[in-house]
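The other protein chains are all here in position, but one chain of the complex has been omitted.
And then chain A:
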Amino acid sequence: MLARLPAGALKNVAALSGARSTSLNAARSLPRVRFASSSASSSSAFESFTNSRVTLASATLLTVGSIAWYANLYGTLPFIGEVHANSPAEEGLHPAQYPWSHGGLLDSFDHASIRRGYQVYREVCAACHSLDRIAWRNLVGVSHTVDEVKAMAEEVEYEDGPNDQGEMFQRPGKLSDYLPPPYPNEEAARASNQGALPPDLSLIVKARHGGADYIFSLLTGYRDPPAGFEIREGMNYNPYFPGNAISMARVLFDGLVEYDDGTPATTSQMAKDVVTFLNWAAEPEHDERKKAGLKAVILFSALTAISLYVKRHKWSIIKSRKIQYNPPSSH
């Protein structure tokens, strides 16, 4: 770092710090370098600028800071080449940014979409993926009425107990039960899916880089592998998945589910709805959070403005007073 600076810069610092004990002003006024093109007055101003330790320190800080910032942003040092065995595409394509109905700072979830997305989850995804942090009661007042949710919960048998004989028994589900998992444990899930574990979807939107955009791209991004891409038996090509080979096959096809509100069930519509549903499952507080955020921004900016005004008001006396010194006339 320091080696890149011109030698004169360091010499001047040494000269300055040595001269400080005697006379700083004298050291500054000594002409060290004469630039032929610059006049005497501007040259001394320029010189004092280039020779000052503040300039050196800030230039050093700027260099170190920009290199650190670059390294933090891109993960490598600048101007130093790297060789990678795989192409960036094999890390998974970056998903496009989609205009989500809940994307804006003040946008709530589209709850009709959450309701359709629940239907897609229930009829398609739930065959392999659990959603074990969502209870039936969470759906009430979000996508379904309480009667609908009670009816849906009662269709599922849950083990409860022990009863007064000490035995476990089966009972129909209640609002307080969690959504039933498709497999009893991880080993059963792996055994049914050729060793691949279908992840739990409760927090999947938060758990994946790219969030909702990534999951939408993944669900709609299945296509034939490019020429020369070897894909193993039982794997599927998806450019958005890191490694490009994913165990999950394409599941969403046009007309797979029938929406009760008459929305045409195209692949992208189902993907959009199920991703909105999963986004709600990951962030059930989303709507309240944005509303509270709006209130907080308004209130805190008003309080900041008031406190700035009060500070100026209180300080105005001190800032505007004039202190005058009249030296005794005898001297």
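Here is the rule we go by: contacts are C-beta pairs under 8 Å (C-beta built on N, C-alpha and C of every residue); 3 or more make two chains touch, one makes a residue touch a chain; residues count from 1.
The rule is simple: contacts and distances are computed from a predicted model.
**Q** Just go with whichever of "Complex III subunit 9", "Cell cycle checkpoint control protein RAD9A", "Coatomer subunit gamma" or "Bola protein" UniProt uses as the name of the absent chain.
**A** Checked against "Complex III subunit 9", "Cell cycle checkpoint control protein RAD9A", "Coatomer subunit gamma" or "Bola protein": the hidden chain maps to "Complex III subunit 9".
**Q** Give the residue, chosen from A:Leu93, A:Cys128 or A:Val142, that touches the chain omitted from the document.
**A** A:Val142
**Q** Could you tell which one of A:Ser48, A:Thr63, A:Thr76 or A:Ser108 touches the chain left off the display?
**A** A:Ser108
**Q** In the complete complex, which positions of chain A touch the hidden chain?
**A** Counting over the whole complex, chain A touches the hidden chain at residues 101, 106-112, 115, 141-145, 147-148, 261, 287, 291, 294-295, 298-299.
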